[in-house]
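Omission of a single protein chain aside, the complex is shown with its protein chains in their original locations.
The first chain written gets the first letter, and so on, giving A, B and C; residue counts start at 1 in each chain.
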């Protein structure tokens, strides 16, 4: 129930950071979609550790293996099972964490909830779980491509360094040109330096990812408890380290009055459109055909390469000695995860919307 | 499916603004809870229009009628059906909206999605639907009281006027002392004046509601797609006019490093606790026993008492003449709605958590 | 969760036998369907007590009131709330049952499960709950009519009196010609006499209802855990007093070999069809375009008009004195319930099937 995401299109995932494999089952995927395996692996590579000097130095092949649901290169409508083998699943690197609760990690809450936990690399609470999301999201993107729906996310802020301009003023096709995944080359450079410096200090830094969905058909989203933005918000808040979600004006421009924020309808050569898009492409929970855009706040990740005080499972106060290889800023690698969760949500709501009329 | 909220505890709601009634069914409510009908009606009164000079002048009795699920003053474990009759359901006040799309309302998207819409007072998209949430939430609060879980929300910002201090520095028992529902009496006065002034201009204004949950047991929340904060975020984003959700540090303090934000565990006389609470009471998606707190951003409502350009359903550009009685700021009346959705979420996840072990 | 039926199309019901009202919410009903209120009330009348001398003498108006989701005579796509007021909800007729467990009723299990129960007329366990099913089913039938899908149920067996012939040999349009709802007039007469005689003895009798679905499109049903026959079986087994479900050959003809039961495909003037229909219109869980037919077994109802030994809630052995007005055979009034649950299932799976392809 709670390791599944979505309604008609439903991803069920499994796997621990240092277990045998991370994988999932994507159910409800439409039949007859051509499956471009290279595209999917490439999406996964965008998430992979070790892809640049600002990500963790840990290397894992993270090669996806499909087990079902694809036949003669096409989806069959049956569930698509897949997995990625973990390469260091016999690791004993984490034995020192067996009896220690790392600050701001899930060690304490898992232990209290379940009475048992896989302490190796965070077990199920590790962001390695997002591998399943990226694979399923890549499948969803393939279906959305047939509908010409386009999803692009980018790093909009790292620490205090933030893009000043709105997404409409950037060329989003340039996002992959730098390791930060930021459409402003100068800011990207600054962000990269900040991340690199933070890494050198053994510290971590957070920021904001912006996501833009273009060409979304009118009518996606269910009016009360299935509002499209609530579904997107839920999707984003399920990603590790995410602390906030806003769409359209969000927390911004609260000084503005309704008369300043209302999006005026006009007749754009026979098509009803809006002069502004403060609504963020969604009105009454339903897409209105304008661009959907939203921001996702990520906290600095909790794993530091410096000593921190903490307690043992027995409540003894101790110093946690840092070790291992970790990202000091997750945003560059989180960009494909934000896109993947958006794609899963959009395709799900596209399918749901097909049932509105007989 | 999409007019239902929750998992084990599930509210299904129905009703249009100017239909016969607004109501719902609360299923999965635990058996044996004493039902204090006065408490429930009082919660509903907190949401009622016309309760002060800063809310809409529209008067509706909004009296709850229970139809099932309660016997001899206690819940029986069977679904609790309830409704509130609409008093002006034969109103023809809205006939002028039949062929017009109001800016930033759901008129356009409903028409496109369904090919038909109840145009009277916004139909299903009206915030009158939240009546069901407040009633169901009041029931949930009665159960949470037995668990000593306490939920309090308050208006933290209206337009540019915002509380400077953290929730910990206010006496939250004073919230009902002013019509804005703000624990800072001076700020409340300023907010009230701003709302009153905005109303006079025929305009509207948004802001932020903060919610604080105290005494939440450790262990609520499911680790991956049922994270407690994602459930709360989804709940909040389902409320009309909500544009953003953040918990813990949220979008704030992104300049801080991990070493500044990590919450250090310590042994507090035999109880493991954290020295700070930047996590907002949730770690790895699971409550850790500290206070849960979060912010909800509301846009200025779209209904203005001034003329606005727009289009008809046929795409003709026209001027929308304003009339009716409306709130110029929804936050004071949204405070009990935020609490209600929090209560439904908490009780649901409390029940879910009971299934973690045999 | 468990007072809801269906997936995309979802009925949530509430109400106790002697509470204020019985009602429900039908969510996911397609927009734009013309709502024939007379048709719906007529379906409800088919279920009503007191309609003939073989049903209970209890008279209730059972008049449906719609509260939402219908506008200008059409469904709007928003949830359809409805209720039927109970006329004797202040009845104290049942006070004698407060401390007694009636044999083969739900009194004992409800008390054990919930620690509390509404003992008046069986509370939630009363078949009065099926009012909601018939109303929602009538709505579903209106949508299915637009698809020319036809559902007809009839009484096929009462006690030992059973129809000898297959459904194909009867004129199903004659079902309403007799109070038993049986397409064989002679057998109907015999059944009626048996029911009348049983009633005179203060006893009850069960039997079998057969249901036939014609003109079902090919492709309804999901292959593994959503097989169409499993959904129908689940629907039927949720009806009070039902003890068994079989479709196609079912429990019959188990002496036959595969070579006798296999349905041979042939080319019927360009349409692929089967020469026989032992499969009951469903292969691999998916409708194949042939007639769907199934049988539902009903036990004799447990409420007898004769003295029975039993125990009190305190375990004291006592004699239960019979009183009240009850059906001695539920099958005639269960025919519309079987049809209603079939209609809800078919429409739900029709909508689900729309999501199979992009």
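Going forward, contacts are C-beta pairs under 8 Å (C-beta built on N, C-alpha and C of every residue); 3 or more make two chains touch, one makes a residue touch a chain.
Keep in mind it's a predicted model, so treat the numbers as computed, not measured.
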Touch with the omitted chain, as defined above, among B:147, B:185, B:306 or B:319: B:147
Those residues of subunit C which, in the complete complex, touch the missing chain: 1-5, 7, 13, 101, 103-106, 108-110, 112-115, 124-125, 129, 157, 159-160, 198, 201, 203-208, 218-219, 221-227, 229-231, 233-234, 237-238, 243-251, 254-267, 270, 272, 274, 278-280, 283-288, 295, 297, 299-304, 306, 308-311, 315-317, 352-353, 356-357
Residues belonging to subunit B that touch the chain removed from view: 8, 28, 30-33, 77-78, 143, 146-147, 223, 350-352, 354-358
On subunit A, residues whose C-beta touches the chain left out of the figure: 1-4, 7-8, 10, 12-16, 19-25, 27-28, 31-32, 65-69, 71-72, 74-81, 83, 113-118, 123-124
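In this text, only the chains that are shown with their structure count from here on.
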Chain whose Cα centroid lies nearest the overall Cα centroid: B
Separation of mean Cα positions, subunit B and subunit A [Å, integer]: 26
For subunit B paired with subunit C, centre-to-centre distance based on mean C-alpha positions, whole Å: 39
Centroid distance [mean C-alpha coordinates] between subunit C and subunit A, Å: 46
Shared interface positions of subunit B, touching two or more other chains: 1-4, 7, 13, 113-115, 124
